[in-house]
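Of the protein chains in this complex, one is absent; all others appear in place.
Here is subunit A:
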Amino acid sequence: MSVRQSLGVIGRYVFVAFVLAFFTLPLLWLASAPFDSAPSLTVAWPEFTLQNFRELVDNPYALRSLWNSVILAAGTVAIVLTLAALSSYALSRVRIPGRDTLLYTLLLLSSIVTGTAAMVPTFLLISELGLIDRQLGVVLVLAGGLLPTAIFILKDFMDSTPRSYEESARVYGASSLQILRQVVVPIARPGLATISVWAVVQVWGNFLVPFILLRSAEKRPAAVTMFTFYTEGGQPNLALISTFSLLFSIPVVAMYLFVNRRYGFRFHGGIKR
């Protein structure tokens, strides 16, 4: 190995070590502080305890807000999955005039009318509809934003499912909805699972929409409650913040691991946001 080559190898490992440190350093706190008997902002080897998790139970909003996140995620996923499955199936099987233009326009719209760019009209619309401080309002806004991408991706899945089963089901006199439920949905399951996981991750972490649309503390999802824990006055309760962060992050990390093992994450990397 020449000097130049070995310098290359050393350079590569220095780079890797540096990047690894850069990405790991902020994350370490999440691993150490929840189990430290005297958590501080500094990353330190913990004086092990599980006592901090008591704070979660004692805090009136902590567990409740996690439950609210579950409600928002479940509601949004139910709507997105049902409506996207119906429409992507129809768009895949029937050539409605202007179908491709429609799909592209929807995709374009969902990428330009983002939560940030459209926060003012969204807020006003939900106010006018009397849905401010209602979880339904948050669910509808989130579902509307996620649907175009969901339809676009699901249509690709539907396109690649074989049509022969549908033909035979039809010969036996099954109705369209029956065919969709009993023939197409089982075949398209990987696509539906991908969309569900993707939608849950989107809703679970979403801060802005519930932040502007919900008022009462007992309706807030974990993303907003987390923010209030470290911004609303006084010394931040680090035992509470660290354990809550951990509990709040585990579901999305677990889902990532699940998808990664089951279907491979790389392929769907592009659809996270």
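One rule holds in what follows: contacts are C-beta pairs under 8 Å (C-beta built on N, C-alpha and C of every residue); 3 or more make two chains touch, one makes a residue touch a chain; residues count from 1.
Here is the rule we use: contacts and distances are computed from a predicted model.
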item: Listed names "Aspartyl/glutamyl-tRNA(Asn/Gln) amidotransferase subunit C", "Electron transfer flavoprotein subunit alpha", "Cytochrome c" or "Carbohydrate ABC transporter membrane protein 1 (CUT1 family)", matching UniProt entry of the absent chain; value: "Carbohydrate ABC transporter membrane protein 1 (CUT1 family)"
item: Hidden-chain contact residue, picked from the options A:I10, A:L27 or A:L50; value: A:L27
item: Residue among A:A62, A:V77 or A:M226 touching the omitted chain; value: A:M226
item: Contact set of subunit A toward the excluded chain (per top definition); value: 8, 12, 15-16, 19-20, 22-30, 33, 40-43, 79, 83-84, 86-87, 89-96, 100, 103-104, 106-125, 140-141, 143-145, 147-148, 151, 156, 159-160, 163-164, 166-167, 169-170, 176, 179-180, 184, 201, 204-205, 207-208, 212, 222-224, 226-227, 230, 241, 245, 248-249, 252-253, 256, 265-267, 269-270, 272-273
